[in-house]
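Take a look at subunit A:
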Amino acid sequence: MKILLTYSFSSLATYIHHLLAELITNSLLLQVTEMVILGVSLIAFLVVLCFFLGYMERKVAAFMEIRLGPNRVGPKGSMQIVADTLKLLLKEGLTPDSADKFLFNLAPVIMVIGSMMVIAPIAFAKDFQLYDINIGVLYVSAVSSLGVIGILMAGWSSNNKYSLLGAMRSGAQIVSYELSVGLSLISIVVLSGSLSLGDIVRSQENGWWIIKGHIPVIISFVIFIIASTAEINRAPFDMAEAEQELTGGFHTEYAGMKFAMFLLSEYINLFVVSAVAATLFLGGWMPFHIGGLDGFNHIMDFIPSSVWFFSKTFLIIFIIMQFRWTFPRLRVDQLLTLEWKYLLPISMVNVILVTVMAIMGWHF
Partner candidate 1 sequence: MEINKSMEGPLTFPGQVHETADGGILVTKLDDVINWARSNSLWPLVFGTSCCAIEMMSTAGAKHDWSRFGFEVARATPRQADLIIVAGTIVMKMAPVLKRLYDQMPEPKYVIAMGACTISGGPFFYNTYSVVKGVDHVIPVDVYIPGCPPRPEALLHSMITLQEKIKNEQYFKKKIEDVR
Partner candidate 2 sequence: MNTEELKSSISAILPSVIYDETGEFLNVNIASEELYPLINELRSNSEFDFDYLFCLTCIDWKDHLMMVYHLLSKTHQHTIVLKAKISNRENAEIETVCNIWRTAELLEREVFDLFGVKFINHPDLRRLFLSDDWNGYPLRKDYVDENMISL
């Protein structure tokens, strides 16, 4: 009870660590056990999160489309996504005869692993981080592009022309949008002076970057949202799936559990991207602070840090969902035009602006 009251996950972690240390004396074994517990709980957390995101997406879509959405399975339809998952798991998981079977079965696994790995350096709450790697930002941008390998693999190995087209589109798309994502990440790195996500959050103690860095940071925030929506293949940039054009894109041939894994990775990606945006621009778990107003800051500290983190993340998730249910899809060449003619030049200029701002100390 005491642990919960302090809202500190680190004390929870310490408590568990001590508990295990009493049981297991071998230090290597202890470490392995802790890692397994961590991994299992992370996966469980992500699966529950994906259930929630799936439910949220269907409800958001329904309310925007003036209908009710799932409301008959479980209370308010909340068990709908559980039923869907169970059904997908129990469905015949067929592999097409002419597919490259090894790669075909490997692709969804790579997708899921790739998106789960990005979770590691993200701080969910104060002192709650799996691994505060000192090059966190670099790690995030490097690992998050692993997903494209899964998509290319899925598209190629399916032996389906639609899949191949979808995979090729996705390749071109992710390679180009990676640049803008990277540049907008750099602008925050420049301002905070650190690559570690923990340090970046702490650097926003007297105000979030989006407020402190005013216009240039807002620009890079917008660019980050747009580019990362494209990177996780969500509408209006879902060229790789493009249901109306390519029926299912890269996952046309996938059924049952393998398809469920694609869905899982899609939602994890959505969460990760929003979490990174929240961490970098909106201060992660950091409460809303204004530099100099200690009384105000103190009141804000009463709201638990995890609540701050998740409310920011879900705000961004909601915005990305609203994109999906409002906009038409871009055409494949317009997608690249948007990146190379608009996002990239603007973010390049913006990085210079941010750098000048950081050197001159023009930010708050």
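Selection rule: all candidates are chains of the complex that A comes from, given by their letters.
Operating definition for what follows: contacts are C-beta pairs under 8 Å (C-beta built on N, C-alpha and C of every residue); 3 or more make two chains touch, one makes a residue touch a chain; residues count from 1.
Computed from a predicted model, the values in this text were never measured in an experiment.
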| item | value |
| --- | --- |
| Of 1 or 2, the one touching subunit A somewhere in this complex | 1 |
| Residues on subunit A engaged by candidate 1 in the complex (per definition of touch) | 58, 62, 65-73, 77, 79-80, 82-88, 90-94, 243-244, 247-248, 251-256, 259 |
